[in-house]
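Apart from one protein chain that is not included, each protein chain of the complex appears where it belongs.
Our next item is chain A:
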Amino acid sequence: MASRRIFKILSAAVGDGTSARLGQLALPGRKVVETPNFTSVASRGAVPHLTPDNVTRHTDLSSTYMALEDCRPPTDMDTVVEKPNAAIYEIEGEGEDSRPLHAFTAFPQEIPTILAARRCPAVTAPSGNTSKLLAIFTSTGFRSISIAEYAEAARKLKPDVVVGPADLLHSSQAPAAKKQLRMTERTEDWLDQFLGLLKADTRITSNVPESLIFAPLIPVEWKIQWTYLRHLAEEVLDDISGLAVYDVNLMPELGAFKFSHLPKLSLDTPQNPQDILRQISLGIDICLVPFVNNVSDAGVALTFSFPAPKTGTGIQPLGTNMWSSEHKISLTPLAESCTCYACQKHHRAFVNHLLNAKEMLGWTLLQIHNHHVLTEFFRGIREALAQGPEEFEALVQEFATVYDSEIPAGTGERPRARGYHFKSEHHQEKYNPRTWQDLNNNSNPGTERTEKPHEGAGPDGQPSA
């Protein structure tokens, strides 16, 4: 019901919701999200490298994705072991900051938050979900939470959108039909329980609008989850405000259900802009795009745009490796005619220097630029869609012929990996090579000294010349 008010489809031919379309998602108290659009991915309550003032000043993010596992959910056990709940559950929002998740993260007021149980991409848990418990990976280790705990956490955090609990694949990529059926049944049970808990929660008198619930569609063959889809369409349709699609290959089958009015969020992570275009062609309204953060960390500036420019000079790269020494003295912007802060105010030589000097500002500037490229890419997509579906599809074809399909790799080091969400594995290679050496150890291979360092040099240093 709520969904009919928050989401408006603008395309003339509405269709069955399984082809590209224009829309507007208006969440209470936030700026309107023009769709198709993308959602940025936050980590520990912040888009990596971007302070909230930089987000406001230099980006135009439509929304941001946060994971419950980043805000260690409370458990009953915490009181027993005297490990208090994460603080985020105690913050009281007030006034404009009435949504605690926003208040806690100091996230810019106009940008809506989307909360799901797990980070994207998530670290594989040592054991899968059980029939009642969802496995997550928090700052204090792997844990399983019940659906009631998830619902309680969501009730307290009040994100703008919450994605219902999903029994996703654990390790195997191609589970047996029996396993797929079990995933479907669990997800259905969990969603019903989750909806029931959040709906029953009428005791709060706060005037904060409730979080909108998006139902998960799991990566299971559509035939196997047919009953779940029918359940969504026939029994709980009024309680859900959108769909969170973990496998966009399900999209063509959704025409058989009355889902066309629902906004569709893709959590099926694209690897490149071509994947994004395919998702939009299938009817996705909002794409989660985690590759932007990775591309920035790799030191690469994205350079693609939609529609693709008419160059006729062979395959165009999707990005530029800013580590390359060819940018050393280049005063040109990261991408030609880009209007982002990094391109307007700075130049390639500075970003190249910052990466070489391992200064954190390099990654900040790349994040600003790369998010801007995606914002413009989606603006281009919406403008093409406004021309009509045929024009859009023609431009999608053209994009595929103009651009390479792989984003170039950065050739330098990445920022230091910090935090629990980088899980090391057995015999894993060092993330970055060691950059320092023992100065007193002359036998250290790889150091060719032209002068002998004074052994055990005291504070008086070198005798006078």
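FYI, a residue touches a chain if its C-beta (ideal position, glycine included) is under 8 Å from a C-beta of that chain, and two chains touch if they have at least 3 such contacts; residues count from 1.
We take it that contacts and distances are computed from a predicted model.
Taking the options "Eukaryotic translation initiation factor 3 subunit B", "Putative exosome complex component RRP41", "Queuine tRNA-ribosyltransferase catalytic subunit 1" or "Ubiquitin-conjugating enzyme E2 2" in turn, only "Queuine tRNA-ribosyltransferase catalytic subunit 1" matches the UniProt protein name of the chain that is not displayed. Set against the missing chain, the residues A:Q24, A:S43 or A:T124 yield one that touches it, A:S43.
Remark: the omitted chain is touched by one listed residue; of A:L181, A:A256, A:A349 or A:A394 this is A:A349. Within the whole complex, the absent chain has one touching residue among A:R5, A:R57 or A:K199, and that is A:R57. Among A:A106, A:L133 or A:L181, the one in contact with the hidden chain is A:A106. Chain A meets the missing chain through residues 43-46, 48-54, 57, 71, 84, 86-88, 90-91, 96-97, 103-106, 109, 139, 328-329, 331, 341, 345-346, 349-350, 352-354, 356-357, 359-365, 415, 418-421, 436, 439-440, 447-451, 453-454, 457, 459-465.
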